[in-house]
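A quick write-up on the structure given underneath.
Left out: one protein chain. Kept in place: all the others.
Here is chain A:
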């Protein structure tokens, strides 16, 4: 993992040297957005973010507390604050919402009925929380590769997204660890939503 980072760092330094030699200025900085990533334990938050950062999700362990990752995309950098999903940590989620510009909610599409109900309650509280209710939501229905995974339609209906999230901006995306392209696509859509919000704020 660290070898890859070092190689990337050297490639970037070479790129900077090249630009300096050709008398071009430093490349334009990509905009950064602060996001918060929540979801029940075992839904796959840490694994998805590791894969997006080109790290192997093989050594992932349960997150205690939280972890911050800077996920690079072509047109933006997302600073994601990922919160652990265990029962004893969930009650502290709201303390981390301050300063977020967007929310990523990950759920396990193949989990039991009880777990799905708990996930629904958490999603609803998040949608209605005063610090999050105006922000764009990216809802990832993870573990779609499992046979017991519920479809996007079932999830949309069960989570009552149409009535509850009316007037808010949200994206529901089915995904799994094997399909990175669909995942990156959904993140591009989220970045577009974040940029729109930025432009709105500037106009006001």
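FYI, a residue touches a chain if its C-beta (ideal position, glycine included) is under 8 Å from a C-beta of that chain, and two chains touch if they have at least 3 such contacts; residues count from 1.
Keep this in mind: contacts and distances are computed from a predicted model.
The subunit not displayed here is recorded in UniProt as "ELMO domain containing 2", chosen from "R9BP protein", "ELMO domain containing 2", "Integrator complex subunit 11" or "COP9 signalosome complex subunit 3". Interface note for the absent chain: among A:64, A:134 or A:151, the touching residue is A:64.
Within the entire complex, the positions of chain A that touch the omitted partner chain are 2, 10, 13-14, 17, 41-42, 57-62, 64-65, 85-88.
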